[in-house]
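Missing here: one protein chain of the complex. Every other protein chain is in place.
Chains: A, B and C, in written order; residue numbering restarts at 1 for each.
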Amino acid sequence: MYATNYAKATSLEDAVAKLKSSEDGKFLGGGQTLLATMKQRLAAPTDIIDVTKIPELQGISVEGGKVVIGAATTHSQVAASKEIASAIPALAELAGTIGDPAVRNMGTMGGVLANNDPAADYPAAALALDATIMTTRGEHAAADYFTGIFETALEEDEIITKIAYTIPKKAAYEKFRNPASRYSLCSVFVALLDDGPRVTVTGSGNDGVFRVTEMEEALKANWSPDAVRSIAIDPATMLADIHGSAEYRAHLVPVLAARAVAKAG
Amino acid sequence: MELSGEHRIPAPRSVVWEALHDPEILKDCIKGCQRLEKLNDHQMEATVQAKVGPVKATFEANVDIVDPVAPERYTLTGEGKGGVAGFAKGSAEVILTEDGDDTILTYNANAKIGGKLAQLGSRLVDTTAKKYAADFFATLSEKLGGGTPTAAPAEASGAATTAAPVAPAADDAEVAGRIEPSLVEEGAYELELAGEETAIDSPHMEDTIEKAIEAEATKRAWGGPWFWGILAFAAVILVLIALQ
Amino acid sequence: MSEVKLTVNGRAVTRDVEDRTLLVTLLREHLGLTGTHVGCDTSQCGACTVHIDGHAVKSCTVLAAQVDGSEVVTIEGLADGASLHPMQEAFRTHHGLQCGFCTPGMIMMGIDIVQRHSSLDEETIRKELEGNICRCTGYHNIVKAIKAAADDMAVGTPSMAAE
Partner (left out) sequence: MGEGIGARVLRKEDQRFITGKGRYTDDISERDMTHGVFVRSPHAHARIRSIDASEAKNVPGFVGIVTGQDLIDGAIGNIICGWMIYSKDGSAMKAAPWKVMDPEIVRHVGQPVAFVVAETRAAAVDAAEAVTVDYEELPALTNFHHALDPGAVEVHPEAPGNLICDWQLGDEAATDDAFAKAAHVVELDLEQNRLVPNAIEPRAAIASYNVAEEHYTLNTTSQNPHVARLCLSAFYNVAPEHKLRVIAPDVGGGFGSKIYIYPEEITCLFAARVLERPVKWVADRSESFLTDAHGRDHKTKAKLALDADLKFTGLKVETIANIGAYMSLFSSATPTYLYATLLSGQYTTPNIYCNVKLVYSHTTPVDAYRGAGRPEATFVVERIVEAAARKLGVDPIELRRKNFIREFPYQTPVLMAYDPTDFDALVEKGLAHADHAGFPARRAEAERRGKLRGMGFSCYIEACGLAPSKAVGQLGGGVGQWESAEVRVNPVGTIEILTGSHSHGQGHETTFAQVVADRLGVPVGNVAIVHGDTDKIQFGMGSYGSRSGPVGMGAIARALDKVEAKAKVIAGHLMEADPSDIVIENGELKVAGTDRKLGWHEMTLAAYTAHNLPDGIEPGLTEKAFYDPANFTFPAGCFVCEVEIDPDTGITRVVRFVAVDDFGVIVNPNVVEGQVHGGLAQGIGQALYEGAYYDDAGQLLTGSYMDYCLPRADDLPSFSLDHVETPNPNNPLGVKGCGEAGAIGAPAAVINAVTDALRTEAMTMPATPEKVWRAVQAMRAPIAAE
């Protein structure tokens, strides 16, 4: 790791000010990706500003049909939260599949969403549950937030404070792990919201997380595994690597979607 | 890895060709491009700070152009060195075809990445390369979509730019002035341009090159050091392929 | 440089370290606690697992400064004098280790697993060990050891539900 300066931000204003006064600063969440990258010397921020202790980024609450989660909430906290488990069990379950227990104890929801790794899990839930990403500069609807792999609507000095997920009538997450890294190779989140079904895929899309509207339409007419099982995905829109070709990933989407629908009940 | 793509650009071929040769337009289209500098007729260097997720690596790129046939096709070879991150190298063939008022740009790139990026992050190589290429064309199309490509250089901000803004109708003297003598001595170059026999094979005296550049610049109907753009385009493909 | 104050294995320690210092570096090189190992550079093998404020964390992917003020427990802090922690005892009894290199991380993770589950079956243990790699044992006896320790720990103290 190259030399860097570490600072703990005490408030949102403090964090933004620290970033602005740094030469090439970066906000630090749980650090499970950023620190790993810095160790490889593939990133060299002059300053890292730890935002995880800022009061606005804490807490889990259920209000007005939404589950609102502070951005600094760790994956372990999400996975173990009774409020989340009773409001959106699929979200708690998803959190319990991220990384491994030790990683989950450090990694934060805000960090994952800010990074928007195309193989991350939370983006699938955020997009499917019509989440609102609340930041220091306002709000982003999930639909507008994920703009490409590792790309989001966030500005450099914008901090995610909270994420509000719509409580679905039912939802489920079906994860297919990359056998080596344990990231998602192809995972599907299905949800039935008041305004209809949502199907999102992470780990496979060329542009990161995406919705499968054709499946959503099919589920609207018939919420059953069979409704999605035969809907083909174009391999040209899929990622490929040594762990799975585009064709294989395209094949997995309907398989996993059907399982998720079955799991959601 | 193989990387290919086809993009429709809402502008006539000559405009696209021209734009692809305009360093400022290209610099704007290449995300993170901090510097584009011409070494001679067919070589340029660029500095690109590539950023993907948490990874941020600065690549120094060198690109050569081979067999250009204006305004239809050219081949690029090049290399980007990213220090501890590794390197990227490869070649790309770019073909422009007319399709009504639009231009179809097709490219086939063959690239290799090496070092840490290859070892640690093969999972995202393809995607990232595609993404960068897509970004490049999106920005390019946006710039050309209005049909006023010549307006693009005005957007260039001067602050971080080591290369002086050069409009498509470049000032020859200015172009020549940016040749760095120390780099001109690198090797023997052979450049065959679109039916015009302009071989440069003498041992690269600065003035020889300078003259050749001037000669080339005046020969092009659209004027300007067109190769810059091509070279920059190669740089983006090659360099960006290396990103995770 | 930052001044980092920690409680490590019950002992208050203060060290001035470069900001880039990882917790594992602080433990191994500044405090001489070499029981915590480094087995990979991508936060996957888990040999460096320690407890920070009671939770298992990979000390190779945490800055010392990040956990300033925390309570850290390493493998060296588990035994109470000559009396081993039940998880250590179980690893020994069930031959849950061979070369011993991944063992400190496994034991620290094993304790974390037991603390978070009121009852443990083999499948759960295997899933929870996802972030700890062992190349010697095939995990067979590690799983057995954690199961046995879970039973022992349940007898000793009521198992803690996760918060």
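One rule holds in what follows: a contact is a pair of C-beta atoms (placed from the backbone, for glycine too) under 8 Å apart; a residue touches a chain by one contact, two chains touch by 3 or more.
None of the values given here were measured: they were computed from a predicted structure.
Asker: Using the whole complex, pick out the displayed chains that touch the missing one.
Answerer: Visible chains that the missing one touches: A, B, C.
Asker: For chain C, which residues touch the unseen chain?
Answerer: Touch with the absent chain occurs at residues 20, 28, 33-42, 44-45, 47, 74-76, 78-79, 84, 88, 91-93, 95, 97-104, 107, 122-123, 125-127, 129-130, 132-144.
Asker: By the contact definition given up top, give the residues of chain A that touch the hidden chain.
Answerer: Within chain A, the residues that touch the unshown chain are 1, 40-41, 176, 179-181, 242-245, 248, 251-252, 255-256.
Asker: Touching residues of chain B against the unshown chain: what are they?
Answerer: Answer for chain B: residues 1, 83-84, 86-87, 89, 112-116, 118-123 touch the chain left out.
Methods note: only the chains that are shown with their structure count from here on.
Asker: Could you grab the centroid distance between chain A and chain C? Build each centroid from C-alpha atoms only and quote it in angstrom.
Answerer: Each chain's C-alpha centroid was found; their separation is 28 Å.
Asker: With chain centres taken as the means of their Cα atoms, state the distance from chain B to chain C in Å.
Answerer: 52
Asker: Just give me the whole-number Å value for how far the CA centre of chain A lies from that of chain B.
Answerer: Using C-alpha averages as centres, the distance is 36 Å.
Asker: Where in chain B do residues touch at least two different other chains?
Answerer: 120
Asker: Tell me, which residues of chain A touch at least two other chains?
Answerer: Where chain A meets two or more other chains at a single residue, that happens at 38, 40, 181.
Asker: Under the stated contact criterion, what part of chain B meets chain A in this complex?
Answerer: 52-57, 84-85, 116-117, 120, 122-128, 130-131, 244
Asker: Which bits of chain A are touching chain B when the two form their complex?
Answerer: Interface residues on the chain A side: 33-34, 37-38, 40-45, 115-119, 148-150, 178, 181, 183, 206-207, 239-243.
Asker: Please output the residues of chain A touching chain C within their complex, sorted ascending.
Answerer: Residues 1-6, 8, 28, 31-32, 35-36, 38-40, 50, 76-77, 80, 99-103, 105-106, 181-182 of chain A touch chain C in their complex.
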